[in-house]
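With one protein chain withheld, the remaining protein chains of the complex are depicted in position.
The letters A and B name the chains in turn, as written, and every chain counts its residues from 1.
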Amino acid sequence: MDASLLAALRERQPLIHCISNIVTANDCANLLLAVGASPMMAQAPEEMEEISAAASAVVLNTGTPSEEKFAACLRAGRTACRAGIPVVLDPVGVGASRWRLGHVQALLKEVHPAILRVNYGEAAALLRGGQAERGVDSLPPLERNAAAAATALARVLSTVVLLSGTEDVVTDGETVVTVSGGSGYMRSVTGAGCMLSVLCGGFSAVAATPLEGAVCAARFWKQAAALAEQDAAGRGMGSFRVALFDAASRLSLEKE
Amino acid sequence: MDASLLAALRERQPLIHCISNIVTANDCANLLLAVGASPMMAQAPEEMEEISAAASAVVLNTGTPSEEKFAACLRAGRTACRAGIPVVLDPVGVGASRWRLGHVQALLKEVHPAILRVNYGEAAALLRGGQAERGVDSLPPLERNAAAAATALARVLSTVVLLSGTEDVVTDGETVVTVSGGSGYMRSVTGAGCMLSVLCGGFSAVAATPLEGAVCAARFWKQAAALAEQDAAGRGMGSFRVALFDAASRLSLEKE
Partner (left out) sequence: MDASLLAALRERQPLIHCISNIVTANDCANLLLAVGASPMMAQAPEEMEEISAAASAVVLNTGTPSEEKFAACLRAGRTACRAGIPVVLDPVGVGASRWRLGHVQALLKEVHPAILRVNYGEAAALLRGGQAERGVDSLPPLERNAAAAATALARVLSTVVLLSGTEDVVTDGETVVTVSGGSGYMRSVTGAGCMLSVLCGGFSAVAATPLEGAVCAARFWKQAAALAEQDAAGRGMGSFRVALFDAASRLSLEKE
């Protein structure tokens, strides 16, 4: 992890506008505060332009979606793109329904994310959905190959993809960075991915490029998870989650 | 608690589709993960059929309700019933308003829950509401008698009722199982009932009958609460809640 980016985050305290979901909004806000950023959680379509325009990064999380929330994502995303503010898109469970996939595809036609944060299933759904729709043959077969899926998606969408898993893959379609470490317990933390996405927002607000921001976020989160596993030492998932926030705030302070 | 059901839960990792609420969605998702299930938190009416059809159990929690959420419950519940997927209904605070009671009654006309998870007040509201509406004299007087209320409700609705309290009562209208133990601190944990309902979802996905699933969920939750009280040892409600999730995940692992 780049300690100077973390120091910059704590110093500048950038405003990160997050469209969130009812499951992880609290965790996402607390994590941003723990690393020194200023979260603004808001999702009324009526106020998206004003709020996004004032932010240093915008994170669109489409978990527990609704028609209204997709409308808000569209307005927030458009505003940010026009103003050159980095957008992070987290298309939570995009393959869960045709309605969800259709809305995310429509969003991607209007909003160009600086970073797309997905897991393998979401990457596959986006590639498959696009393939079905556009009849493209050039996409890789959807074997369980995270690097291939991330690279394909990064090229199709001309964006940086952070595909998280046991090993994270970050790529702009050319350069591929893998980030390992972390903790197996993270699979049992709801919103581990949502939280990584808001970290992408935080770091992309201070990084030179989206790739740098995404790599830094992935490294930070893997490091926090590894520390939390040491701290919680088998006490259970409640203690692990507490230790995760402890680690995130301590990592930040140690780098000052 | 039936250790083999817990082992089955961890092995099969069934997808549990939860319509949740803004107060306890995070806790419910984390608890399902702690016991080895795969939560899917989604409540857009537009996608209920697809998501419920893919689940091994569907949990309808009507806390912090809205017209849209009741519509989602109806669509999710109908889909599950048609497909033979067990539905758990948690009619949070059903007696709080006529609007809420009316919607839950309408839901019960279209959706047959495998398990109804209520507290005494909710059971009484449903019995009283039904009584008022249908002029039935055969219902028991609503004295503070949990077993009588649970049995009456189970018979009226032809479902398994889990009426939780200091002592839980589980009944299909004939067999009555009581589950004691637990911790008095549980009364100060918001969503203790919501969490028990998602456990009913998890266990009913692997149990032979809804009665077995509900009894197993109640026993598991009482045991986790008792362990948490030992662990937290009077430190306070913050520590008790952490210990509750620790206990839930440890209980699961110990039974493997």
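Quick notes on this one:
FYI, a residue touches a chain if its C-beta (ideal position, glycine included) is under 8 Å from a C-beta of that chain, and two chains touch if they have at least 3 such contacts.
Please read all numbers here as calculations on a predicted model, not as lab measurements.
Note that of B:G63, B:P113 or B:G173, the residue touching the chain absent from this view is B:G63.
Within the full complex, the residue among A:M40, A:V176 or A:A226 touching the omitted chain is A:M40. Contact residues of subunit A toward the unshown chain are 20-22, 25-26, 29-30, 33-34, 39-44, 46-47, 50-51, 54, 68, 241-250.
Against the chain not displayed here, subunit B makes contact via residues 21-24, 26-27, 63-67, 93, 96-100, 187-191, 235-239, 241-242.
Simple rule for what comes next: only the chains that are shown with their structure count from here on.
Note: centroid distance subunit A to subunit B, computed from Cα atoms, is 32 Å.
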